[in-house]
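Left out: one protein chain. Kept in place: all the others.
Chain nomenclature is as follows: A, B, C, D and E, assigned in order of appearance, with residue numbering initiated at 1 for each chain independently.
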Amino acid sequence: MQESVATVGMIEYQDASPEVREVYDDIMATRKTDSVTNFWKTIARDPITLRRTWGSIKEIMAPGALDALTKELIYVAVSTANQCHYCIASHTASARKKGMTDEMFAELMAVIGMANETNSLAAGYQVEIDEQFKSSGC
Amino acid sequence: MQESVATVGMIEYQDASPEVREVYDDIMATRKTDSVTNFWKTIARDPITLRRTWGSIKEIMAPGALDALTKELIYVAVSTANQCHYCIASHTASARKKGMTDEMFAELMAVIGMANETNSLAAGYQVEIDEQFKSSGC
Amino acid sequence: MQESVATVGMIEYQDASPEVREVYDDIMATRKTDSVTNFWKTIARDPITLRRTWGSIKEIMAPGALDALTKELIYVAVSTANQCHYCIASHTASARKKGMTDEMFAELMAVIGMANETNSLAAGYQVEIDEQFKSSGC
Amino acid sequence: MQESVATVGMIEYQDASPEVREVYDDIMATRKTDSVTNFWKTIARDPITLRRTWGSIKEIMAPGALDALTKELIYVAVSTANQCHYCIASHTASARKKGMTDEMFAELMAVIGMANETNSLAAGYQVEIDEQFKSSGC
Amino acid sequence: MQESVATVGMIEYQDASPEVREVYDDIMATRKTDSVTNFWKTIARDPITLRRTWGSIKEIMAPGALDALTKELIYVAVSTANQCHYCIASHTASARKKGMTDEMFAELMAVIGMANETNSLAAGYQVEIDEQFKSSGC
Partner (left out) sequence: MQESVATVGMIEYQDASPEVREVYDDIMATRKTDSVTNFWKTIARDPITLRRTWGSIKEIMAPGALDALTKELIYVAVSTANQCHYCIASHTASARKKGMTDEMFAELMAVIGMANETNSLAAGYQVEIDEQFKSSGC
């Protein structure tokens, strides 16, 4: 099922297969940059994962009912809850590029911190779900 | 340091001490509702935690550089990453009250799912942080 | 390597093999109770895991440099951070049996909540580890 | 809602606003040290989060029904479950300052490890919560 | 960007749009069953997420360098570490259908439990990564 998969490290553009280059080109065109980040160069070791992941990201992160910046804030929130340092660093940078101000960053962090705190209080106090939330079906 | 702390269950308004009622009154006034949810009625077993947690939530969730709906989306994102079912249910309901449409919910879920996926890919592939993210200082 | 492993559900004392009964007997004697909880009756489907897990728990949870109650508080803290509802319920009950008062429970929850909050702030703000913590070697 | 928020890096005492200095002074006085750690200097980029977080920590970590060392052990337990390296390093150091011996550290680690193991066994074996834990209301 | 997105609950086959039915049909054909599980019926509220998620799952879970059962074991392992009860239940059932015996299940649980334990020991003891693991590039 897999084509050639590289053993270790990152695949630079000049060393990439045509299929990998095609994805790199699309990433750079979509993001209006002239290089791709380490995340893509590393998962490019598996061209199938590279293509599927980029395809999903491109579809999901495009502005829709939520704008591109809001989506980056959500991405940072999940990455922070998961303690994923790479994704915190890269998506915080992306959010800044898309207009996140220092004030917005500060409030983002405060909400993330509070959510983590009450997540544990709700669990530790064994809070029962309110009937209204159950019946609302959401 | 603690005043009276109730053993189990939830503290209903009619059984609450004046200090707890004061917090309940502020929650209902701020949220324009005539009852408080199970989360508050449960942590009210410890009036100090009740007061501090509500004080923080009120300060943090008020509209600022980020609007109130965006803050709820971030709250849902963290709660979902943490698998906190109570907070997912209650903050999804709050987000709907503040204007989250079905389309926005669908996109919120998609971003959360994608972030969780790439968080694990970044970890599993042991991706190194790009120099540009380190030097950006964010 | 495995002996007989039961397919589903819980193994009651009367249905248990001699090896499983031996562990049940030791649990009940150690804990001064006349029954074992669902956790043990469920993992008893694999007698090897039952024996090893009980052996480890018995060794680890015995009073030592830390007393038995402190160990239960730590157990609740980890279980809450992990959103493990079974272990939160069972170890909160164990902590109460070992003397946890309502005031202690309230403070336990407050510390857990705060730790979860600052864990995410430290990650999201990408705080660098202080030299003094690195050199201390702990 | 926010006052001036700094873009990146840490806020040193000499560069701090009067409001930030007031918090730093209180941290140093409370902890009997002559400097503040990177955590505080980093979140000081948002003076509101700095003030609220310090206020909560000061209230929560003061000795009460639980002594100060027990609270640090709980803090390390949560931080370890969450894989928060900064908080593991800083609160392990704090625990040592407050009297944690090597033996206590060893037992702390053993309990944390065991709790993480049984948290996953309880989930994976889909253990049902015992009636006695449900009815106990805790 | 989105087409019609349903508000709440699950989308049954008879109520589904042609696009959703096409995915349901492919799920049932691929899995050789005559119904789809709640997961699919729920995310079908967003046809785009339904289509993309199914497309990815179908590609990823097909036998390749790893056989289908091994992939299910890995799925259960991740879901257990994340305390995702729905995915634990559904993928444990899938694993059994694909040949997981009671002995295999018992060993799967034991490895998951051990990994969770040593994950926390490695973090809490602040173990440094060995040079050999760094240089190996994996």
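Criterion: a residue touches a chain if its C-beta (ideal position, glycine included) is under 8 Å from a C-beta of that chain, and two chains touch if they have at least 3 such contacts.
These figures come from a predicted structure and were not determined experimentally.
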Displayed chains contacted by the hidden chain, counting the whole assembly: A, B, C, D, E
Residue numbers in chain A that touch the chain omitted from display: 2, 5-7, 43, 45-46, 48-49, 52-53, 78, 82-84, 138
For chain B, residues in touch with the removed chain: 76, 80-81, 83, 85, 88-89, 92, 108-109, 112-114, 116-121, 123-126
On chain E, residues whose C-beta touches the chain left out of the figure: 37-39, 42-43, 45, 49, 53, 56-57, 60-61, 64-66, 70-71, 73-75, 77-82, 84-87, 89-93, 96, 101, 103-108, 110-112, 114-119, 121-123, 125-130, 132-134, 136, 138
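To be clear about the criterion, only the chains that are shown with their structure count from here on.
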Distance-maximising chain from chain C - centres being C-alpha averages: A
Between A-B and A-E, the pair joined by more C-beta contacts: A-B
Distance from the mean Cα position of chain D to that of chain B, given in whole angstrom: 19
Chain D and chain E, separation of their C-alpha mean positions in angstrom: 34
Intercentroid distance (Cα basis), chain E paired with chain B, Å: 27
Multi-chain contact sites of chain D, meaning residues that touch two or more partners: 2, 7, 43, 45, 48-49, 52-53, 56, 64-65, 78, 80-85, 89, 92, 108, 112, 114, 116-121, 123, 125-126, 136, 138
